[in-house]
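I have placed the structure first, in the form of structure tokens, so that the comments after it can refer back to it.
A protein chain is absent from this complex, but the other protein chains hold their places.
Note that the chains take the letters A, B and C in the order they are written out, and that residue 1 is the start of every chain.
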Amino acid sequence: MINTGIVFKKPLALNAFLKNGLLILLLLFSSLSFGQTAEAEANFAVCKACHTIGGGKLVGPDLKGVTERREEAWILRFVKNSTEFIQSGDPVAKQVFEENNSIPMPPNNLTDEQIKDILLYIENGGKVAGASEAVVEQTPKPAQDELESTMILAEKKQAEAQNLYITFIILSVLIVISIFDLLVSKILKARWIHVVIMLISVVVIGEIVFLESAALGRQQYYQPEQPIMFSHKVHAGQNKIDCKYCHFTADESMHAGIPPVNVCMNCHSQVKQGKLTGTKEIDKIYSAIERNKPIEWIKVHNLPDHVYFNHAQHVNVGKVACAECHGPVEKMDQIIQVEDLSMGWCIQCHREKEVQFADNKFYDQYTKLHQQIKSGKISKVTVQMIGGDECQKCHY
Amino acid sequence: MKTNILGIYEDEKVLTDAVDKLQAQGVTISDVFSPIPLHGIWEKLNLTTRLPLATFLYGAFGAALTFAFLFWTSVVSYPLKFGGKPLNTLSFIIIMFVLTINIGTLFTFITYFVREKMFPGKQVKLDVPRTTDDQFTIVIERPLDMSLDEEKKINALLKETGAVEVIETNN
Amino acid sequence: MYNTRVRGILIKGNKSFSDVSRDIIKPMDDKTPMWWWVTAFLATGALFWGVWGFYNTISTGIGTWGLNNNVAWGWAIINFVWWIGIGHAGTAFSIFLLIVRQKWRTSINRAAEAMTIFAVMAAGLFPLIHMGRIWDGFFIFPYWNTRGPVWDNFNSPLFWDVVAISTYFMASFVFWYMGMIPDFATIRERTTSAIKKKIYGALSFGWIGNAKGWLRFETAAILLGGMAAPLVVSVHSIVSMDFSVSVVPGWHTTIFPPYFVVGAIFSGFGMVLTLMIVMRKLYKFKDYVTDGHLDAITRILTFMSLIMGTAYLTELFMAWYSGSEYELFTFMKNRVTGDYKFAYWTMLICNGMIPQLFWFKAVRKNITIVFIISLFINLGMWFERYVIVVTSLSKDFLPATWATYEPTITEIAVYSGTIGLFVLGVLMFFRFVPTIAISEVKGVLKETSTLKSFTDEN
Partner (left out) sequence: MEKKYWQSLEAYKELKKSELPQGNEPHAEFSIEGLDESEIKGKSSRRDFLKMLGFSVSAVALASSCQTPIRKAIPLLNQPEDLIPGVPNFYASTFFDGIDYCSILVKTRENRPIKIEGNDLSPLTKSGTSARVQASVLNLYDDARLRKPFNNGNESDWETIDREISQQLGGLAQEGKSVVLLTSTIISPTTRKLIKEFREIYPNITWTTYDEVSASAIRKANEQNFGRAVIPFYHFDKATVIVSFNADFLGNWLLPVTFSKQFSGRRKLSNGNTDMSRLYMFESAMSLTGSNADYRIPIKPSEEGLVLMSLYNEIAGISGATTYPVPSHGFDVKQAAMDLLDNKGKSLVVSGTNNVNIQLIVNAINQLLGNYASTIDLNKTVNLKQGDDERMRQLVAKMNQGQVAGLLMYNVNPAYNYPQTDVFISGLKKVGLKVSFAETMDETALLCDYVCPDNNYLESWNDAEAVKGYLSITQPTIQPIFNTRQFQDSLMAWGSFGGDFSTYLEANWKGLLSSGNPDGKSWAKVKHDGVYTRKADAGETPGFIPQGLKLPEANSSGVELALYEKIGIGTGKYSNNPWLLEMPDPITTATWDNYACVSPKFAEEHQLQFEDVVKINGQIELPVLVQPGQAYGTVSIALGFGRTAAGKAGNNVGQNVYRLMNGKNSTFQLSGEVVSLEKVIGKTYPLALTQMHHTMEGRPIARETTLRDFIKNPSSGNEKERFNEENNTTLYQKVNFDGIQWGMSIDLSSCTGCANCVIACQAENNVAVIGKEQVKNRRIMHWMRIDRYYSEDVENPEVFHMPTMCQHCDNAPCENVCPVAATNHSTEGLNQMAYNRCIGTRYCINNCPYKVRRFNWFEFTNNNQFDYNMNSELGKMVLNPDVIVRQRGVVEKCSLCIQRIQEKKLLAKMENRPLKEGEVVVACQQSCPTDAIGFGNLQNPSSKVSKERKEKRTYHLLGHLHTLPSTTYMTKVRNKES
């Protein structure tokens, strides 16, 4: 009934593992493909904020078949600086501009080659060359189901946490009543009933106290009100903006980074109205710029000071998907902490998670492990096997 | 409804002899109350206890449990290396030794009270309160159907063997 | 019965069973005497000073002590070992003497066991307070946690300590309490006060004293005693491993376990002697704690003292025999002739030499001298721990790190607090608990009283 951090983790971790396996597979394919297209995919992440490939019109037009509709030179000019292009008096450009509610497309400083790569990527249907349809289309689905169930679980557990307090109070009252009856009122003659009630209550209360005190300082299901009603559901879910577009240092730094306002402005210099909140929330960005004051977000996922956590290690090297720790962010209007971020939770993953042992040349130096794999003694190398559960991997 | 005949003595030696005599006369002695343990009486009353066996089992259980715990934690659950020692170390012996005693003692203690049905605050009413001080009592069960003769005989026997007083109580 | 013949009469004054009950329970029924209040006042004062020491240590840090980078253990550990040593008397009396069938223990074992309980409580405070982060002290228990779960280091003698001392405390307490149950029943039946009847009635667990009850009681007592007997050896052996398992010269030696155990019993008997002389004087228990009892203790102490002396000499010999320059330095240069020679020679004289005076019957018979010597033993044993802890750490392997250690007022306060706690505990024991095991004394009373004519004739 209570999250012990261990009992519940098993199925979750298993799910996470299955889901990761698939995601890793996906990423494997993408890294195997041509470098250029991979870069194009990354670059297209910016475009994805307003465009789809065959997904219908968002802010800007659906880009499917755009290479057939327009000449390459035209596209190049438009992409580089659309406003300039429109003002130069190109009729097609003007028409496109007006067709799309006169929302200008922000200028880019991409090179011609990069844009051409993106076009190639669009022609490919928004897939990296070489990746099969099946992998792209099918794999995310079960993963999403998993995430959805995680979400339900989270809500359920939140409710359970509420029940916990009620249980605690009821049991405490029970103890008091039974002591009273035992000593004073003596309604129940069979004393063993008192004893049994008290024993059970004490054990359960003890468990609640133990677990609650273990969870002290942890913030599972923490969901603070943010200064801006920023919806990850809209951005990451509906608009399918890549996590790393905004949290762009996750690949290279210990911090995933809260995006500075200029990142917001990449899109919101054009998108000035939200579907749900109108201009009210987006205006806060502009006001931050005007007042020259950064937005003070409330940090949701907090680790204690004595923990060193590096996003680059996990996201870039370990190829861990963001959702594995942060949950189905694309379904959250307001971010909620899904996992308890306890040490046990970290360690559990380190024990099960497979290292990119064959793919990363860094691991070449572990000759003994390589031999063991060769001789079939072990089938995979987990993080634990290269010291992933040691103190000074996280505490220094 | 039963009653008891109680023979009250003031000396352990006299009491011991009285028990012998009573038993020789075929009187069944149901219990003896005394302020000190009377080692000779137990055999005479055919009293035994399996407490030592229980203690042995607790100890064995304690040793096994301790080893299982130590092995599981240090080798299986979260193996950590300390000072170049193997994970499954000789140090376990010391902890096992102590915890065997610990578990044995604790459970023996608890078992004793469970078997004796003793607990803090238990109310008892002693027929002869001085049995906790300086008197000894022989308890002889008196079934309802016991004849008066027989009762008299027992009373006389008790007196004869040195009882300073013989009383009858309800139980 | 041979022991009685050798020992003479255990209980003097031709007591009947009810005399015994009355004599022993009398101090509990009397008005609380003046000396009790005075001592309790002093002890409370000491305790409060100790509370200040605790507060100071916890609120400011271990830095309030005189420790340094080299000598990281000081008074706290010295006093801890000292108290644990004293705490050995109870079990040694109850169990060792039970096993070797020394019936004279019956007059003393209750008090000795009580002393054990309070000494172990006092000792237990030191490992607590000497932790840098007492608020995280629960890490020491290998409980199921959400950190992995991460367990403890079962190689650490400190972990063994925790296990051993808590077991020892538990076993001692259980044994002590078991022994008191029939006595509480006696009080319950004797007392006229309704409150007392209620309290002691509750404490007596409903003891009636029937044959089966006595059988189980005796069996359980022997079982508990039998299990606690190895504890007497193991607890101080394990405490000694705090030192002998380490690499520090002066600590790293295999003689420590027996040496510590003997030392502990030695100091425990010393403290028992001190306490008994006080108790029999104050409570007029001379008939129960006879001169013969004291004589027996002094004889044991003489023997123990010889063992201690031998151990000290063995240490010196081993230091020389090992050929290790580090060992040689620690023993010969640092202890015998060096900066710490005062402590070393105090230890040697108090433990090894002064108790040898007990060879003389005149000394044994003079209770005042016995009392003074018993105090010397307590002092000597304290210095033994001081020598072991401080001298070894102060000058170990790398001379560059050598540092000296002096206690601060906070450490002294903490020590005095534990003394206050101990004394207060003992006072409570004197006041509210029969200080002599009534039923056990009664048990041996018969044997000795029947033999009275025999001894009197001789």
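Just so it is clear, a residue touches a chain if its C-beta (ideal position, glycine included) is under 8 Å from a C-beta of that chain, and two chains touch if they have at least 3 such contacts.
As the structure is a prediction and not an experimental result, all values here were calculated from the model.
Counted over the whole complex, the shown chains touched by the missing one are A, B, C.
When the omitted chain is restored, the residue from C:Phe329, C:Tyr344 or C:Phe376 that touches it is C:Phe329.
Residue-wise, the contact with the chain that is not shown comes from C:Ile140, picked out of C:Val20, C:Ile140 or C:Val261. The chain that is not drawn here is touched, among residues C:Met131, C:Ala202 or C:Met428, by C:Met131. Mapped onto chain A, contacts with the missing chain fall at residues 216-219, 222, 224, 249, 252-255, 257-263, 288-289, 292-299, 302, 304-306, 308, 310, 312-313, 316-317, 359-369, 386-387, 390-393, 395-396.
Contact residues of chain B toward the unshown chain are 80-86.
Residues of chain C in contact with the chain left out of this view: 60-63, 66-70, 72-73, 127, 130-134, 136-137, 139-140, 150-153, 155-159, 162, 242, 245-248, 325-326, 329, 393, 395-404.
Here is the rule we use: only the chains that are shown with their structure count from here on.
With each centre defined as the average position of its C-alpha atoms, the distance from chain A to chain B rounds to 66 Å. Per-chain Cα centroids separate chain B from chain C by 30 Å. Centroid to centroid, with C-alpha atoms defining each point, chain A and chain C lie 61 Å apart. Multi-chain contact residues, meaning those touching two or more other chains, occur in chain B at positions 78, 80. Touching of two or more other chains is recorded for residues 347, 389 of chain A. On chain C, the positions that touch chain B within their shared complex are 16-18, 21, 142, 148-155, 159-160, 163-164, 166-167, 170-171, 174, 178, 182, 185-186, 188-190, 201-203, 205-220, 223-224, 227-228, 230-231, 234, 238, 241, 439-440, 442-443, 446. By the touch rule above, chain B contacts chain C in their complex via residues 12-13, 31-39, 41-42, 45, 47-49, 51-52, 55, 59, 69-70, 73-74, 77-78, 80, 82-83, 85, 89, 91-92, 94-95, 97-99, 101-102, 104-106, 108-109, 112-113, 115-124, 126, 129-134, 139.
Contact residues on chain C toward chain A in their complex (touch as defined above): 144-150.
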